[in-house]
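As you look at this complex, bear in mind that one protein chain is not there, while each of the others sits in place.
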Amino acid sequence: MRRIITLLTDFGTKDYFVAEMKAVILSINPNVEIVDITHEVEKYNILNASFILACAYKWFPKGTVHVVVVDPGVGTKRRAIVVESKNYYFVGPDNGVLMMASLRDGIKRVVEITNKKYMLERISTTFHGRDIFAPVAAYISKGVDLSDIGREINDYIVPEFVEPQIVDKRTIIGKIIHIDSFGNLITNIDRSILDKLNVSYGHHLEVRLRNKVIRVPFLPSYGYVKKGEFLALIDSEDFLEIAVNQGNASKILNAKINDTIEVQIVE
Amino acid sequence: MRRIITLLTDFGTKDYFVAEMKAVILSINPNVEIVDITHEVEKYNILNASFILACAYKWFPKGTVHVVVVDPGVGTKRRAIVVESKNYYFVGPDNGVLMMASLRDGIKRVVEITNKKYMLERISTTFHGRDIFAPVAAYISKGVDLSDIGREINDYIVPEFVEPQIVDKRTIIGKIIHIDSFGNLITNIDRSILDKLNVSYGHHLEVRLRNKVIRVPFLPSYGYVKKGEFLALIDSEDFLEIAVNQGNASKILNAKINDTIEVQIVE
Partner (left out) sequence: MRRIITLLTDFGTKDYFVAEMKAVILSINPNVEIVDITHEVEKYNILNASFILACAYKWFPKGTVHVVVVDPGVGTKRRAIVVESKNYYFVGPDNGVLMMASLRDGIKRVVEITNKKYMLERISTTFHGRDIFAPVAAYISKGVDLSDIGREINDYIVPEFVEPQIVDKRTIIGKIIHIDSFGNLITNIDRSILDKLNVSYGHHLEVRLRNKVIRVPFLPSYGYVKKGEFLALIDSEDFLEIAVNQGNASKILNAKINDTIEVQIVE
(Lines give C-alpha, C1' and ligand atoms only; values in the text may rest on other atoms or scores of the structure.)
Protein backbone atom coordinates (compact mmCIF):
# COMPACT_ATOMS: atom_id res chain seq x y z
CA MET A 1 0.00 0.00 0.00
CA ARG A 2 1.09 3.48 -0.92
CA ARG A 3 2.19 5.50 2.13
CA ILE A 4 1.27 9.13 2.66
CA ILE A 5 3.52 11.97 3.79
CA THR A 6 1.84 15.25 4.73
CA LEU A 7 3.50 18.64 4.84
CA LEU A 8 2.58 21.51 7.16
CA THR A 9 4.75 24.63 7.11
CA ASP A 10 4.81 28.42 7.30
CA PHE A 11 6.77 28.61 4.01
CA GLY A 12 4.01 30.06 1.86
CA THR A 13 3.73 28.85 -1.73
CA LYS A 14 5.55 31.54 -3.72
CA ASP A 15 9.05 30.16 -3.26
CA TYR A 16 10.88 26.94 -4.10
CA PHE A 17 10.91 25.64 -0.51
CA VAL A 18 7.94 23.27 -0.63
CA ALA A 19 8.91 21.96 -4.08
CA GLU A 20 12.41 21.15 -2.88
CA MET A 21 11.04 19.15 0.05
CA LYS A 22 8.83 17.21 -2.35
CA ALA A 23 11.76 16.67 -4.71
CA VAL A 24 13.86 15.21 -1.91
CA ILE A 25 11.03 12.96 -0.72
CA LEU A 26 10.26 11.64 -4.21
CA SER A 27 13.96 11.05 -4.89
CA ILE A 28 14.08 8.70 -1.90
CA ASN A 29 10.61 7.15 -2.18
CA PRO A 30 9.01 7.62 -5.61
CA ASN A 31 5.92 5.70 -4.52
CA VAL A 32 4.84 7.90 -1.68
CA GLU A 33 1.78 10.15 -1.91
CA ILE A 34 2.47 13.70 -0.69
CA VAL A 35 -0.44 15.75 0.66
CA ASP A 36 -0.12 19.41 1.63
CA ILE A 37 -1.96 20.25 4.83
CA THR A 38 -1.15 23.92 4.46
CA HIS A 39 1.89 26.12 3.97
CA GLU A 40 0.14 29.23 5.21
CA VAL A 41 0.59 28.80 8.93
CA GLU A 42 1.11 32.25 10.42
CA LYS A 43 4.89 32.77 10.19
CA TYR A 44 6.76 31.35 13.21
CA ASN A 45 3.48 30.62 15.00
CA ILE A 46 4.05 27.26 16.63
CA LEU A 47 0.69 27.26 18.39
CA ASN A 48 -1.24 27.87 15.17
CA ALA A 49 0.61 25.01 13.46
CA SER A 50 -0.01 22.75 16.48
CA PHE A 51 -3.73 23.32 16.26
CA ILE A 52 -3.98 22.76 12.51
CA LEU A 53 -1.99 19.54 12.85
CA ALA A 54 -4.11 18.38 15.78
CA CYS A 55 -7.21 18.82 13.62
CA ALA A 56 -5.91 17.27 10.42
CA TYR A 57 -3.64 14.38 11.41
CA LYS A 58 -6.33 11.93 12.52
CA TRP A 59 -8.24 11.85 9.21
CA PHE A 60 -5.31 10.25 7.41
CA PRO A 61 -4.77 6.50 7.13
CA LYS A 62 -2.75 4.85 9.88
CA GLY A 63 0.96 4.95 9.21
CA THR A 64 0.85 8.39 7.59
CA VAL A 65 4.01 10.42 8.23
CA HIS A 66 3.26 14.04 9.16
CA VAL A 67 6.08 16.53 8.61
CA VAL A 68 5.81 19.93 10.27
CA VAL A 69 8.25 22.75 9.63
CA VAL A 70 7.52 25.84 11.65
CA ASP A 71 11.02 26.27 12.84
CA PRO A 72 12.33 29.66 13.95
CA GLY A 73 15.19 27.89 15.72
CA VAL A 74 16.56 26.16 12.61
CA GLY A 75 20.34 25.93 12.61
CA THR A 76 20.66 26.53 16.36
CA LYS A 77 20.92 23.82 19.02
CA ARG A 78 17.22 22.92 18.90
CA ARG A 79 16.94 19.21 18.17
CA ALA A 80 15.17 17.44 15.31
CA ILE A 81 12.78 14.68 16.39
CA VAL A 82 10.45 11.95 15.24
CA VAL A 83 7.45 11.00 17.34
CA GLU A 84 5.92 7.58 16.92
CA SER A 85 2.37 7.77 18.21
CA LYS A 86 -0.28 5.09 18.36
CA ASN A 87 -1.19 5.45 14.69
CA TYR A 88 1.18 7.95 13.08
CA TYR A 89 4.65 9.37 12.74
CA PHE A 90 5.39 13.04 13.31
CA VAL A 91 8.63 14.59 12.08
CA GLY A 92 9.81 18.11 12.89
CA PRO A 93 11.75 20.39 15.22
CA ASP A 94 11.75 19.83 18.97
CA ASN A 95 9.97 23.10 19.70
CA GLY A 96 6.63 21.69 20.82
CA VAL A 97 4.87 21.96 17.47
CA LEU A 98 4.27 18.20 17.20
CA MET A 99 2.97 17.71 20.72
CA MET A 100 -0.72 18.64 20.65
CA ALA A 101 -1.36 16.02 17.97
CA SER A 102 1.10 13.47 19.32
CA LEU A 103 -0.34 13.59 22.83
CA ARG A 104 -3.90 13.24 21.55
CA ASP A 105 -2.96 10.19 19.53
CA GLY A 106 -0.80 8.76 22.30
CA ILE A 107 3.00 8.87 22.25
CA LYS A 108 4.84 5.57 21.96
CA ARG A 109 8.36 6.96 21.67
CA VAL A 110 10.29 10.04 20.63
CA VAL A 111 13.71 9.86 19.02
CA GLU A 112 16.21 12.58 18.32
CA ILE A 113 17.29 12.49 14.67
CA THR A 114 21.05 11.98 14.64
CA ASN A 115 21.87 9.34 12.01
CA LYS A 116 23.37 11.24 9.09
CA LYS A 117 22.59 8.30 6.81
CA TYR A 118 18.99 9.53 6.68
CA MET A 119 19.81 13.18 6.01
CA LEU A 120 21.03 14.85 2.84
CA GLU A 121 24.76 14.77 2.43
CA ARG A 122 25.18 18.52 2.76
CA ILE A 123 23.04 20.10 5.44
CA SER A 124 22.28 23.80 5.19
CA THR A 125 21.92 25.89 8.33
CA THR A 126 18.57 27.36 7.34
CA PHE A 127 16.50 24.66 5.64
CA HIS A 128 16.28 21.48 7.67
CA GLY A 129 12.84 20.91 6.14
CA ARG A 130 14.60 19.88 2.97
CA ASP A 131 17.87 18.54 4.36
CA ILE A 132 16.71 16.57 7.42
CA PHE A 133 12.93 16.35 7.89
CA ALA A 134 12.01 15.50 4.29
CA PRO A 135 14.55 12.69 3.88
CA VAL A 136 13.83 11.25 7.34
CA ALA A 137 10.10 11.19 6.52
CA ALA A 138 10.79 9.54 3.18
CA TYR A 139 12.90 6.83 4.83
CA ILE A 140 10.23 6.21 7.49
CA SER A 141 7.68 5.83 4.68
CA LYS A 142 9.99 3.14 3.27
CA GLY A 143 9.98 1.27 6.56
CA VAL A 144 13.16 2.43 8.32
CA ASP A 145 12.76 1.88 12.05
CA LEU A 146 13.02 4.79 14.47
CA SER A 147 15.70 3.03 16.48
CA ASP A 148 17.96 3.40 13.46
CA ILE A 149 17.27 7.13 13.12
CA GLY A 150 18.45 8.20 16.55
CA ARG A 151 18.33 7.56 20.26
CA GLU A 152 15.11 7.71 22.24
CA ILE A 153 14.67 10.84 24.35
CA ASN A 154 12.27 11.83 27.10
CA ASP A 155 13.08 15.47 27.60
CA TYR A 156 11.38 16.73 24.42
CA ILE A 157 9.61 20.07 24.71
CA VAL A 158 5.92 20.00 25.60
CA PRO A 159 4.23 23.40 25.49
CA GLU A 160 1.55 24.31 28.00
CA PHE A 161 -1.82 24.09 26.32
CA VAL A 162 -4.27 26.53 27.81
CA GLU A 163 -7.48 24.78 28.78
CA PRO A 164 -10.81 26.56 29.04
CA GLN A 165 -12.19 27.17 32.55
CA ILE A 166 -15.72 26.46 33.67
CA VAL A 167 -16.33 29.41 35.98
CA ASP A 168 -19.83 28.43 37.06
CA LYS A 169 -22.84 26.53 35.72
CA ARG A 170 -23.42 29.19 33.08
CA THR A 171 -20.00 30.64 32.36
CA ILE A 172 -16.95 29.43 30.47
CA ILE A 173 -13.73 31.34 29.82
CA GLY A 174 -11.74 30.20 26.81
CA LYS A 175 -9.46 31.42 24.04
CA ILE A 176 -9.68 31.93 20.29
CA ILE A 177 -7.27 29.30 18.97
CA HIS A 178 -7.87 29.58 15.25
CA ILE A 179 -9.52 31.88 12.74
CA ASP A 180 -10.35 30.10 9.51
CA SER A 181 -10.36 31.58 6.02
CA PHE A 182 -14.07 32.42 6.36
CA GLY A 183 -13.31 34.52 9.44
CA ASN A 184 -14.99 32.02 11.77
CA LEU A 185 -13.65 32.15 15.33
CA ILE A 186 -12.71 28.74 16.67
CA THR A 187 -12.36 28.52 20.43
CA ASN A 188 -10.67 25.95 22.66
CA ILE A 189 -14.08 25.16 24.24
CA ASP A 190 -15.01 21.72 23.05
CA ARG A 191 -18.31 19.93 22.70
CA SER A 192 -17.93 18.00 25.96
CA ILE A 193 -17.87 21.23 27.98
CA LEU A 194 -21.07 22.49 26.36
CA ASP A 195 -22.66 19.09 26.95
CA LYS A 196 -21.67 19.27 30.61
CA LEU A 197 -23.45 22.63 30.92
CA ASN A 198 -26.47 21.26 29.02
CA VAL A 199 -26.24 23.71 26.17
CA SER A 200 -28.51 22.69 23.34
CA TYR A 201 -29.79 24.06 20.02
CA GLY A 202 -31.99 27.10 20.49
CA HIS A 203 -30.18 28.32 23.59
CA HIS A 204 -28.60 31.73 23.47
CA LEU A 205 -25.05 32.57 24.45
CA GLU A 206 -23.70 35.91 25.57
CA VAL A 207 -20.20 36.24 24.21
CA ARG A 208 -17.68 38.74 25.61
CA LEU A 209 -14.68 39.44 23.41
CA ARG A 210 -12.44 42.54 23.19
CA ASN A 211 -14.86 44.63 25.30
CA LYS A 212 -17.76 43.75 23.03
CA VAL A 213 -20.77 41.74 24.09
CA ILE A 214 -22.91 39.92 21.57
CA ARG A 215 -25.88 37.65 22.11
CA VAL A 216 -25.96 34.77 19.68
CA PRO A 217 -28.17 31.72 19.16
CA PHE A 218 -26.60 28.27 19.43
CA LEU A 219 -27.59 26.39 16.27
CA PRO A 220 -26.53 23.44 14.10
CA SER A 221 -25.17 25.38 11.13
CA TYR A 222 -24.72 28.72 9.38
CA GLY A 223 -27.88 28.61 7.27
CA TYR A 224 -30.10 28.65 10.40
CA VAL A 225 -29.71 32.41 10.68
CA LYS A 226 -30.11 35.08 8.03
CA LYS A 227 -27.17 36.20 5.94
CA GLY A 228 -25.04 38.58 7.99
CA GLU A 229 -26.27 37.38 11.40
CA PHE A 230 -24.13 35.92 14.17
CA LEU A 231 -24.48 32.43 15.58
CA ALA A 232 -22.61 29.95 17.75
CA LEU A 233 -22.15 26.36 16.63
CA ILE A 234 -20.07 23.23 17.09
CA ASP A 235 -17.55 23.12 14.27
CA SER A 236 -16.38 20.10 12.33
CA GLU A 237 -13.60 19.48 14.86
CA ASP A 238 -15.99 19.62 17.84
CA PHE A 239 -15.01 23.07 19.04
CA LEU A 240 -17.34 25.96 19.82
CA GLU A 241 -17.23 28.41 16.93
CA ILE A 242 -18.55 31.97 16.64
CA ALA A 243 -19.58 32.74 13.08
CA VAL A 244 -21.58 35.02 10.82
CA ASN A 245 -23.68 33.41 8.11
CA GLN A 246 -21.94 34.25 4.83
CA GLY A 247 -19.94 36.92 6.63
CA ASN A 248 -16.63 37.35 8.42
CA ALA A 249 -16.95 37.29 12.22
CA SER A 250 -13.26 37.97 12.72
CA LYS A 251 -13.37 41.24 10.80
CA ILE A 252 -16.60 42.43 12.39
CA LEU A 253 -15.35 41.80 15.92
CA ASN A 254 -11.72 42.62 15.17
CA ALA A 255 -10.87 39.35 16.91
CA LYS A 256 -7.41 37.82 16.92
CA ILE A 257 -5.95 34.42 17.71
CA ASN A 258 -5.25 34.13 21.44
CA ASP A 259 -8.03 36.56 22.45
CA THR A 260 -9.88 35.62 25.61
CA ILE A 261 -13.53 34.81 25.10
CA GLU A 262 -16.16 34.59 27.83
CA VAL A 263 -19.27 32.61 27.07
CA GLN A 264 -22.37 32.84 29.22
CA ILE A 265 -25.44 30.68 28.72
CA VAL A 266 -28.46 32.96 28.87
CA GLU A 267 -31.09 30.59 27.43
CA MET B 1 -6.50 2.79 -14.76
CA ARG B 2 -6.04 5.34 -12.02
CA ARG B 3 -9.17 7.47 -11.57
CA ILE B 4 -9.05 11.19 -10.90
CA ILE B 5 -11.03 13.18 -8.34
CA THR B 6 -10.93 16.96 -8.62
CA LEU B 7 -11.71 19.42 -5.84
CA LEU B 8 -13.20 22.89 -6.30
CA THR B 9 -14.09 24.88 -3.16
CA ASP B 10 -14.14 28.29 -1.52
CA PHE B 11 -12.20 26.95 1.49
CA GLY B 12 -8.93 28.77 0.85
CA THR B 13 -5.70 26.92 1.56
CA LYS B 14 -4.71 28.18 5.02
CA ASP B 15 -6.87 25.75 7.02
CA TYR B 16 -7.13 21.99 7.40
CA PHE B 17 -10.33 21.67 5.35
CA VAL B 18 -8.88 20.61 2.00
CA ALA B 19 -6.37 18.25 3.63
CA GLU B 20 -9.13 16.51 5.56
CA MET B 21 -11.11 15.93 2.37
CA LYS B 22 -8.03 14.43 0.75
CA ALA B 23 -7.36 12.29 3.82
CA VAL B 24 -10.88 10.87 3.67
CA ILE B 25 -10.64 10.19 -0.07
CA LEU B 26 -7.27 8.46 0.20
CA SER B 27 -8.47 6.41 3.16
CA ILE B 28 -11.22 4.96 0.97
CA ASN B 29 -9.37 4.79 -2.35
CA PRO B 30 -5.57 5.00 -2.00
CA ASN B 31 -5.10 4.66 -5.75
CA VAL B 32 -7.02 7.72 -6.80
CA GLU B 33 -5.27 10.82 -8.16
CA ILE B 34 -6.55 14.04 -6.54
CA VAL B 35 -6.26 17.29 -8.50
CA ASP B 36 -7.13 20.69 -7.03
CA ILE B 37 -9.02 22.88 -9.46
CA THR B 38 -8.96 25.81 -7.06
CA HIS B 39 -9.90 26.52 -3.46
CA GLU B 40 -10.03 30.26 -3.99
CA VAL B 41 -13.53 30.59 -5.39
CA GLU B 42 -14.96 33.85 -4.06
CA LYS B 43 -16.55 32.86 -0.73
CA TYR B 44 -20.15 31.63 -1.13
CA ASN B 45 -20.15 32.60 -4.82
CA ILE B 46 -21.98 29.78 -6.53
CA LEU B 47 -21.92 31.45 -9.95
CA ASN B 48 -18.16 31.94 -9.85
CA ALA B 49 -17.65 28.28 -8.93
CA SER B 50 -20.07 27.20 -11.68
CA PHE B 51 -18.09 29.05 -14.29
CA ILE B 52 -14.69 27.73 -13.18
CA LEU B 53 -16.05 24.18 -13.15
CA ALA B 54 -17.65 24.63 -16.58
CA CYS B 55 -14.24 25.67 -17.96
CA ALA B 56 -12.12 23.03 -16.26
CA TYR B 57 -14.17 19.84 -16.16
CA LYS B 58 -13.94 18.90 -19.84
CA TRP B 59 -10.14 18.75 -19.99
CA PHE B 60 -10.02 15.79 -17.62
CA PRO B 61 -10.17 12.15 -18.73
CA LYS B 62 -13.62 10.58 -19.02
CA GLY B 63 -14.80 9.14 -15.75
CA THR B 64 -13.21 11.87 -13.63
CA VAL B 65 -15.22 12.67 -10.49
CA HIS B 66 -15.55 16.42 -9.88
CA VAL B 67 -16.32 17.47 -6.30
CA VAL B 68 -17.53 21.01 -5.71
CA VAL B 69 -18.05 22.49 -2.26
CA VAL B 70 -19.34 26.03 -2.31
CA ASP B 71 -22.05 25.39 0.14
CA PRO B 72 -23.51 28.21 2.23
CA GLY B 73 -26.52 25.98 2.99
CA VAL B 74 -24.50 23.16 4.61
CA GLY B 75 -26.33 21.55 7.51
CA THR B 76 -29.75 22.88 6.46
CA LYS B 77 -32.27 21.00 4.35
CA ARG B 78 -30.43 21.55 1.06
CA ARG B 79 -29.80 18.16 -0.50
CA ALA B 80 -26.53 16.52 -1.48
CA ILE B 81 -26.41 15.21 -5.04
CA VAL B 82 -24.39 13.34 -7.63
CA VAL B 83 -24.82 14.11 -11.31
CA GLU B 84 -23.84 11.50 -13.86
CA SER B 85 -23.26 13.30 -17.14
CA LYS B 86 -22.21 11.92 -20.48
CA ASN B 87 -18.55 11.69 -19.52
CA TYR B 88 -18.18 12.66 -15.87
CA TYR B 89 -19.50 12.58 -12.33
CA PHE B 90 -20.23 15.75 -10.36
CA VAL B 91 -20.65 15.62 -6.58
CA GLY B 92 -21.82 18.53 -4.43
CA PRO B 93 -24.69 20.42 -2.86
CA ASP B 94 -28.01 20.82 -4.67
CA ASN B 95 -27.66 24.58 -4.95
CA GLY B 96 -27.11 24.84 -8.68
CA VAL B 97 -23.31 24.92 -8.57
CA LEU B 98 -22.93 21.71 -10.59
CA MET B 99 -25.40 22.60 -13.31
CA MET B 100 -23.53 24.80 -15.81
CA ALA B 101 -20.96 22.04 -16.35
CA SER B 102 -23.44 19.15 -16.09
CA LEU B 103 -25.80 20.64 -18.65
CA ARG B 104 -22.97 21.34 -21.08
CA ASP B 105 -21.76 17.76 -20.85
CA GLY B 106 -25.31 16.34 -20.93
CA ILE B 107 -27.07 15.04 -17.82
CA LYS B 108 -27.81 11.31 -17.71
CA ARG B 109 -29.21 11.18 -14.17
CA VAL B 110 -29.12 12.99 -10.84
CA VAL B 111 -29.35 11.15 -7.53
CA GLU B 112 -29.82 12.50 -4.05
CA ILE B 113 -27.15 11.15 -1.72
CA THR B 114 -28.93 9.29 1.05
CA ASN B 115 -27.14 5.97 1.64
CA LYS B 116 -25.22 6.42 4.89
CA LYS B 117 -22.95 3.53 3.92
CA TYR B 118 -21.06 5.93 1.68
CA MET B 119 -20.74 8.74 4.21
CA LEU B 120 -18.48 9.03 7.24
CA GLU B 121 -19.93 7.45 10.34
CA ARG B 122 -20.29 10.75 12.18
CA ILE B 123 -21.56 13.62 10.07
CA SER B 124 -20.86 17.16 11.19
CA THR B 125 -23.35 19.92 10.51
CA THR B 126 -20.80 22.24 8.92
CA PHE B 127 -18.43 20.18 6.80
CA HIS B 128 -20.21 17.90 4.36
CA GLY B 129 -17.25 18.31 2.02
CA ARG B 130 -15.36 15.96 4.30
CA ASP B 131 -18.20 13.88 5.71
CA ILE B 132 -20.38 13.27 2.64
CA PHE B 133 -18.99 14.59 -0.66
CA ALA B 134 -15.42 13.31 -0.26
CA PRO B 135 -16.38 9.74 0.69
CA VAL B 136 -19.11 9.55 -1.96
CA ALA B 137 -16.61 10.69 -4.60
CA ALA B 138 -14.08 8.14 -3.39
CA TYR B 139 -16.63 5.33 -3.60
CA ILE B 140 -17.69 6.41 -7.10
CA SER B 141 -14.02 6.34 -8.12
CA LYS B 142 -13.99 2.74 -6.90
CA GLY B 143 -16.93 1.84 -9.10
CA VAL B 144 -19.96 2.13 -6.80
CA ASP B 145 -23.06 2.68 -8.92
CA LEU B 146 -25.19 5.78 -8.42
CA SER B 147 -28.31 3.68 -7.92
CA ASP B 148 -26.73 2.46 -4.69
CA ILE B 149 -25.96 5.96 -3.46
CA GLY B 150 -29.52 7.30 -3.46
CA ARG B 151 -32.71 7.68 -5.40
CA GLU B 152 -32.91 9.49 -8.71
CA ILE B 153 -34.45 12.96 -8.56
CA ASN B 154 -35.66 15.41 -11.20
CA ASP B 155 -36.33 18.50 -9.14
CA TYR B 156 -32.71 19.50 -8.59
CA ILE B 157 -31.99 23.22 -8.65
CA VAL B 158 -31.01 24.73 -11.98
CA PRO B 159 -29.98 28.38 -11.77
CA GLU B 160 -30.86 30.79 -14.55
CA PHE B 161 -27.79 31.44 -16.62
CA VAL B 162 -27.82 34.90 -18.12
CA GLU B 163 -27.20 34.72 -21.85
CA PRO B 164 -25.76 37.62 -23.84
CA GLN B 165 -28.15 39.52 -26.13
CA ILE B 166 -27.47 40.45 -29.72
CA VAL B 167 -29.09 43.90 -29.88
CA ASP B 168 -28.41 44.57 -33.54
CA LYS B 169 -25.86 43.63 -36.20
CA ARG B 170 -23.18 45.63 -34.42
CA THR B 171 -24.12 45.50 -30.75
CA ILE B 172 -23.98 42.82 -28.07
CA ILE B 173 -24.87 43.18 -24.39
CA GLY B 174 -23.22 40.70 -22.04
CA LYS B 175 -21.84 40.29 -18.54
CA ILE B 176 -18.44 39.92 -16.91
CA ILE B 177 -18.53 36.36 -15.61
CA HIS B 178 -14.97 35.95 -14.40
CA ILE B 179 -11.89 38.02 -13.65
CA ASP B 180 -8.73 35.96 -13.74
CA SER B 181 -5.61 36.46 -11.64
CA PHE B 182 -4.09 38.65 -14.38
CA GLY B 183 -7.09 41.00 -14.13
CA ASN B 184 -8.42 39.93 -17.55
CA LEU B 185 -12.19 40.42 -17.90
CA ILE B 186 -13.93 37.32 -19.21
CA THR B 187 -17.42 37.90 -20.61
CA ASN B 188 -20.25 35.51 -21.34
CA ILE B 189 -20.02 36.42 -25.04
CA ASP B 190 -18.66 33.40 -26.81
CA ARG B 191 -16.83 32.94 -30.09
CA SER B 192 -19.95 31.83 -31.97
CA ILE B 193 -21.64 35.19 -31.36
CA LEU B 194 -18.64 37.11 -32.68
CA ASP B 195 -18.51 34.80 -35.68
CA LYS B 196 -22.19 35.45 -36.33
CA LEU B 197 -21.48 39.20 -36.40
CA ASN B 198 -18.41 38.65 -38.63
CA VAL B 199 -15.94 40.09 -36.17
CA SER B 200 -12.40 39.32 -37.24
CA TYR B 201 -8.83 40.26 -36.29
CA GLY B 202 -8.06 43.90 -36.90
CA HIS B 203 -11.61 45.07 -36.21
CA HIS B 204 -12.15 47.51 -33.39
CA LEU B 205 -14.70 47.18 -30.62
CA GLU B 206 -16.21 49.96 -28.54
CA VAL B 207 -16.68 48.63 -25.04
CA ARG B 208 -19.04 50.27 -22.51
CA LEU B 209 -18.51 49.27 -18.91
CA ARG B 210 -19.28 51.18 -15.69
CA ASN B 211 -19.88 54.45 -17.57
CA LYS B 212 -16.55 54.19 -19.31
CA VAL B 213 -16.10 53.75 -23.04
CA ILE B 214 -12.92 52.31 -24.47
CA ARG B 215 -12.06 51.50 -28.06
CA VAL B 216 -9.99 48.36 -28.37
CA PRO B 217 -8.58 46.31 -31.26
CA PHE B 218 -9.69 42.69 -31.64
CA LEU B 219 -6.52 40.62 -31.94
CA PRO B 220 -5.23 37.06 -31.48
CA SER B 221 -3.22 37.60 -28.30
CA TYR B 222 -1.78 40.01 -25.75
CA GLY B 223 1.58 40.59 -27.43
CA TYR B 224 -0.08 42.17 -30.49
CA VAL B 225 -0.39 45.47 -28.64
CA LYS B 226 2.22 47.39 -26.68
CA LYS B 227 2.70 46.81 -22.98
CA GLY B 228 -0.05 48.65 -21.10
CA GLU B 229 -2.48 48.85 -24.02
CA PHE B 230 -5.99 47.40 -24.12
CA LEU B 231 -7.19 44.73 -26.52
CA ALA B 232 -10.07 42.32 -27.01
CA LEU B 233 -9.45 38.66 -27.76
CA ILE B 234 -10.96 35.21 -27.67
CA ASP B 235 -9.70 33.51 -24.55
CA SER B 236 -8.67 29.90 -24.13
CA GLU B 237 -12.24 28.92 -23.24
CA ASP B 238 -13.70 30.62 -26.33
CA PHE B 239 -15.10 33.66 -24.53
CA LEU B 240 -14.56 37.29 -25.43
CA GLU B 241 -12.01 38.78 -23.06
CA ILE B 242 -10.99 42.38 -22.45
CA ALA B 243 -7.34 42.60 -21.42
CA VAL B 244 -4.32 44.85 -21.08
CA ASN B 245 -1.00 43.53 -22.33
CA GLN B 246 1.08 42.86 -19.21
CA GLY B 247 -1.37 44.95 -17.20
CA ASN B 248 -4.50 44.54 -15.11
CA ALA B 249 -7.69 45.50 -16.98
CA SER B 250 -9.87 44.86 -13.94
CA LYS B 251 -8.01 47.39 -11.80
CA ILE B 252 -7.80 50.04 -14.51
CA LEU B 253 -11.53 49.84 -15.27
CA ASN B 254 -12.59 49.06 -11.71
CA ALA B 255 -14.64 46.22 -13.18
CA LYS B 256 -16.39 43.58 -11.10
CA ILE B 257 -17.88 40.17 -11.75
CA ASN B 258 -21.49 40.55 -12.92
CA ASP B 259 -20.95 43.99 -14.48
CA THR B 260 -22.88 44.58 -17.69
CA ILE B 261 -20.71 45.10 -20.73
CA GLU B 262 -21.86 46.52 -24.05
CA VAL B 263 -19.77 45.73 -27.08
CA GLN B 264 -20.15 47.59 -30.36
CA ILE B 265 -18.31 46.67 -33.53
CA VAL B 266 -16.89 49.87 -35.03
CA GLU B 267 -14.50 48.32 -37.52
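Order as written gives the chain letters A and B; numbering starts at 1 within each chain.
Throughout what follows, a residue touches a chain if its C-beta (ideal position, glycine included) is under 8 Å from a C-beta of that chain, and two chains touch if they have at least 3 such contacts.
Bear in mind that the values here come from a model prediction, so they are computed numbers and not experimental data.
Q: Out of A:72, A:106, A:159 or A:202, which is the one that touches the chain we can't see?
A: In the complete complex, the chain left out is touched by residue A:72.
Q: Of the listed residues B:154, B:181 or B:198, which contacts the missing chain in the full complex?
A: Residue touching the chain left out of view: B:181.
Q: Per the definition of touch given earlier, which of A:20, A:190 or A:206 contacts the omitted chain?
A: The one listed residue touching the chain not shown is A:20.
Q: Across the whole complex, list the residues on chain A that are touched by the chain not included here.
A: Its contact residues with the unshown chain are 11-20, 22-24, 26-27, 30-31, 43-44, 72-76, 78, 124-127, 130-131.
Q: Under the stated touch rule, tell me which residues of chain B contact the chain that is not displayed.
A: 1-2, 4, 6, 13, 33, 35-41, 52, 55-56, 59-61, 64, 178, 180-182, 220-224, 233-237, 241, 245-246
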